[in-house]
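Shown below is the structure under consideration.
Complex shown without one protein chain; remaining protein chains in place.
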Amino acid sequence: MAELATAPGAGVNKEIKRERTFVVTMKRLLKNKLAVAGLIIIVLQIGMAIFAPLITFHDPVKQDINASELPVFSEDHWLGTDNYGRDVWSRIVYGARISLVVGLIAVTLGLIGGTILGMLGGYYKKLDGIIMRIVDLLFSFPGILLAMLIIAILGTSLVNVAIAISIWSIPTCARIVRGSVLSIKEKEYVMAMKSLGASDLRIMFKHILPNAFAPIIVFATMRMATAILSTASLSYLGLGAQPPTPEWGAMISQGQAFMWSSPHLTIIPGIAIMLTVFAFNVVGDGLRDAIDPNMDI
Amino acid sequence: MISMIVRRFFQLVFLLFGISFLVFSSMYLAPGDPASMIGGPTATESDLEAIRDNLGLNDSFLTQYGNYLAGIFQGDLGYSYQTKQSVAEAISIRFPNTFKLAVASMIVAVIIGIFAGLISALKHNSWLDVTSTTFALGGISIPNFWLGSLLILVFSVNLQWLPVAGLADPWYTVEGMKQLILPAITLGTGSAAMIARMVRSSMLEVVRADYVRTARAKGVKEGQVIWIHTLKNAMIPVITVIGLNFGALLGGTIITEKVFAINGVGRLMIDAIAARDFPMVQGSVLLVATLFVLVNLIVDIVYTYVDPRIKFQ
Amino acid sequence: MGETLLEVKNIVTEFRTADGQLPAVRDVSFSLKKGETLCIVGESGCGKSITSLSVIGLLPSNGKITSGEILYEGAPIHNLPAEKMRQIRGNKISMIFQEPMTALNPVLTIGFQIREPLMLHHKLSKSEATKQGIELLKQVGIPYPEKRIDQYPHELSGGMRQRVMIAIALSCNPGLLIADEPTTALDVTIQAQILDLINDLKDKLNMGVMMITHDMGVVAEVADRVMVMYAGKKVEEGLVEEIFNNPKHPYTIGLLNSVPNVDDPDFELEPIPGSLPSLNEQITGCRFHARCKFASDICRNKEPQVVSVSDTHKVSCWLETEVH
Amino acid sequence: MAVAEQKKTTNAKHEPKVLLELEGIKKYYPIKGGILQRKQGDVKAVENVSLKLFEGESLGVVGESGCGKSTLGKAVLGLEELTEGKIVFQDTEIQDLKRKEKLKFVKEMQMIFQDPFASLNPRQRIGHALEEVFTMHTDMSAKEKRKAVIDLLVEVGLKEEHFYKYPHEFSGGQRQRIGIARAIALNPSFVICDEAVSALDVSVQAQVLKLLKTLQEKYQLSYLFISHDLGVVRYFCDRVLVMYLGNTVELGTVADLFNKPLHPYTQALLSAIPRPSVNAKRKRVRLQGDLPNPANPPSGCPFHTRCPIAAEKCSSEKPAWIEYEPNHFAACHFAGQPIQ
Partner (left out) sequence: ACSGGESSSSSGSESGGGSEEVETLTYASLTDAVGLSPIMTNDSASSNVNEHVYETLFKRDAETKDFTPVLAESYENPDELTWVINLKEGIKFHDGTDFNAEAVKYTFDKLRDPATAAPRASLLEPVDTITVVDDYTVEIKTKYPYGPFLAALSHSNAAIVSPTADQKQDLMKEPVGTGPFKFVSWTPGDQVVLEANPDYRDGAPKVKQFILKVVPEVSTAISMLQAGEVQFIDKLPTEQLSRVESMNNVNIEKVNGTGQYYLTFNFSNEENQDPEFRKAVASAIDRDAIIQKLNGLGVRSDSVIGPEVFGYNESADSAGTAFDLEAAKELVEKNGYGDRPIKLLAANRGNFVLMAEVVQAQLAEAGFDVQIETMEWAAFLDTARAGDYDLTFLSWSNVTADGSELLYPNFHSDNIGSSNRAQYNNPEFDQLVEASRTTTDQDERLDILNQANELMLQDDAVVIMYHDVVTAALSDNLEGLILDPTGQWDVSKVTGK
């Protein structure tokens, strides 16, 4: 009984080494080179958004008809100007504020909605049928119509746009979560929690959800792109960001008319979105690995 | 199998019912008046009133919806407010185009997606993997109109290899196939990217499976290990993605159809929405939903072939 | 029992990991004769599977035999090109794995999986292979093999699947069968059936069998000779009677004392304290000394040498060295 | 004298107190199918089990995979709703209690699971996992909880510094100790061990068995010890229940059951065990075939399809559960008849 005898009555006051989950996760994340690249991009973008006035030299909505559609690397406008003579760099920088926020809100709300639906459907067999039908309904319902409906009810605003877009992610997210929940709820540790008398809520949110994170993270990061691009199609219908607000999706859809004369008007916001997508995806992948305690990095 | 199909049919009815109600109420609540879309900006109030009366738009919501449902139960999808055309007919003109496009782009997507995903997984963490991942992410974030216009510029206008737009010729002719190439690539890229990512992660999982080791222990050749013992298993989750994407594509894709002047369901629907042509919107949404359910059903049936463990009672 | 079939000489198998190059098998040597069953026992993680995978050349991608040699019927096989090795696998050397549930491909029919090695190695046509496959299934005791051959693995019970695995492994009449815990996942009654089957076939085909297990009961039942491994090293080797009746290494003794005896109600368990060191742990001296109640200074500082207790019985322990 | 034997004598002396009584426990899982997903039949996972469990005793449950051992355990804990039957625990019928009312008994009845890798939430530090038990059932302060957890860790042979570690940082044996710590945290009187040591290495298995025994003595625990390893059962348990296809086929003290098994299935089981000894090579009985499908069990005696001594009667008439000797039950028309 050698082991039983070890450290009898060890003092409670003794310092126990503990690393914060966040710190551990970050440490693990930072070992992943691609994820670090992504993190840097995200941090830069957030920095861009926060310090927009400091790193731009033009008002993003200030027009100069005489200097319109300047190409990239023009004097005074290194990313050129749009057809109103507005500085593209300033618009990209200020646009980060809106696009990132709208993207994040949309994805987050979609995740919350989808996760709740998926969780309930996966966990409660009785609710599953009806929830999956709702999900099917959302799936097959045209997004544009849904957005119009929501904005008709809630009014035009960026937040409502984000809400409308978030609803597009709900069905996919719900399916993903449901799938994970179905398999996780059969795991022994869930059974163990049940045997300890844990409530359903505790099991769902403390024990199932954290273990269903991996596919959710992957989905969420992929969704960022779609969300930002969706604002473009909504602004095309006059439902998105209102001009002259600089917003990447709207910039792309406005620049569409100038694809021939000034392709940079679509390419530059396109690159901005692509970088964001890339960054969020690689960070997402990295995060998935980093939060997986079983994964050796 | 039959019982599953029957069950799905009941679900479909439920689904269509819900959808038609949602569509109806959203069209009803959204701003915009079908009459003024028909009358145009020049119409006077009396013109509009006459149009509204004629379309029954002055009835209460429930009466309108009830009438619509009554029509549906008699197998009548109604008539367009705008063109007075039968909705069923309007859809039947567009759907073959959408279907052609959806199939063609799914073929593109599946070929590119599986290939890229396989390379990624087999050369895990190599530069090929990074390239293919970057391609996938790019594919997701490239706006369709941009890619489409670019392809037109390069292949149709400058090189003159392919026609700019349209989908007039039958698909089995050389001309018809040529017309399909660019839109299929434009549309397929996004799905290809998703499939590639799915194939990659699924393959990475499957190559570690015990039965793959068993195959190697039998002395199976490496190529066969990949194609026979791994890919079929790895395809199981990929099928869902393909199915969902295909379902979405069958609903028509507004931008690609617009850029390539393809007379498809997506355009029909968006035009109908813009024109507040309720019956047309209803009809096309119901079609899309039905197709979605059908595709899901097919996916489930395909599952039983790919994965013998799945059986339907 | 006849001539030497397999000879493993001083192999070291290492893994490339984030913590560097780690040896999982450390300088292990053994040999196997035709018609003989060698059992490798030891705790989980001690390197049993890696040893066997080294022999058949199926190491994980980050693993590599860094020294030593493996001779099959006198010819080295550890350095064969991949294609040559592939031709040996499933043909001269076959392997059965632990999990019958996952070792068969769920989407391919039993028939396909059993035909494959026949068509590959014996160049049989499909119909010939089918015929022979049915014969094989019959041989391993599967009722209605004609029907089973078109079924999928999930339609079979665990015991039947393991029998199918055995049929596949034996399809090309291999000289050497490696069985990595072939019965751990099975029930006792089924386990007994499978062990009998392997034994019978071994005698019939005059194969060498390398059986990996941690179940001392199974060892006693099937082994001719036993090799005990601890933390990547071979600590004791001998005839089965020698190991059970006259174990020399404290670890072997501990292992035997950890297994409750069904026939002896008064048997008292005596667990080995502590647990297996991890691969990257630097241990000087005997790798077992931290858990050994007889450990002395020399155990802590110097690696023990191999001592022969008898012609067939060898042990690496300072206790024995001192005795002799 | 071995601990086990001591126990047996104690039990014999005093009139043992019944802790748990099962009466006619049935658990069927419906098989659904058809268009409307109607019930089409049942998997009869547990078919009519009745038994008594005494305070401080270990009752072993053995049988082939799929014979309903785990289902029985889960049913007792209320993790599966009973199809039929009564569970009396500490003189209270508990099968129909609501979750809230049941919480009191949850503290008294705990479970240790088979797979130490799967039974801990991989994303929860083990300290927190253990604290959670107290959070759910007591109103201890954070400090008290922490102290209690550390005491527990020490109790099962772990160390204080393990508090903030994740499950994957432990070995299998250590993880199973955590599972044990969690099960005994609330001072239960009854613990179900569902294959609690099957996944462990022999050397570790021995450590854990020892630990369980020590705890039993210290806290007067009763165990329902589910296992397929007869050696372990013989070592660990006072009485053994043998199950086959959801049915109880034999129940008796370890000594009775191992020395003079009544049921042919028990006999076959005993003879199939590989003995870890080269001297005792016995002639064995080999059962043919596999366990029948529990959705479609054979008529009459469930074992007759594989039974070497089955007679006509066996396929038509279900044998009764009879106490052939004091404390030795069996369900067989030819109980006691040797099978070879």
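Order of writing sets the labels: A, B, C and D. Residues in every chain begin at 1.
By our rule, a contact is a pair of C-beta atoms (placed from the backbone, for glycine too) under 8 Å apart; a residue touches a chain by one contact, two chains touch by 3 or more.
This one's a predicted model, so the numbers in the text were calculated from it and none came from an experiment.
The undisplayed chain touches these shown chains across the complete complex, A, B. Considering A:Gln63, A:Thr108 or A:Ser199, the position touching the chain not shown turns out to be A:Gln63 (whole complex).
Summary of contacts with the chain left out: across B:Thr44, B:Gln74 or B:Asn125, the touching residue is B:Thr44.
From the options B:Ser25, B:Asn54 or B:Thr173, the residue with contact to the chain not on display is B:Asn54.
Within the complete assembly, B:Gln160 is the residue of B:Ser60, B:Gln74, B:Asn125 or B:Gln160 that touches the hidden chain. By the touch rule set out above, chain A reaches the unshown chain at residues 61-63, 65, 68, 83-84, 156, 235-239, 242-244, 254, 256-261. Residue positions on chain B in contact with the hidden chain: 30-33, 36-48, 50-51, 53-55, 82-85, 90, 93-94, 145, 149, 152-153, 156-157, 160, 163-166, 168, 258-261, 263, 267-268, 271, 274-276, in rising order.
Keep this in mind: only the chains that are shown with their structure count from here on.
When you average the Cα atoms of each chain and compare centres, the chain farthest from chain C turns out to be B.
Counting C-beta pairs in contact, the chain pair with the largest number is C-D.
Spacing of chain A relative to chain C, judged by their CA centroids, is 50 angstrom. For the pair chain B and chain D, the distance between mean C-alpha positions equals 53 Å. Chain C has residues 273 in contact with two or more other chains. The set of chain A residues touching two or more other chains comprises 3. Residue ranges on chain A touching chain D, taken from their complex, read 1, 3-4, 6-10, 12, 14, 16-19, 187-189, 191-199, 202, 206-207, 210-211, 291-294. Residues 43-44, 157-160, 187-193, 195-196, 214-221, 240-241, 244-245, 254-263, 265-273, 275-276 of chain C are the ones that touch chain D when the two sit in their complex. Chain A meets chain B in the complex at residues 34, 133, 136-137, 139-142, 144-146, 148-149, 152-153, 172, 222, 225-226, 229, 232-233, 252, 256, 259, 266, 270, 273-274, 277-278, 281.
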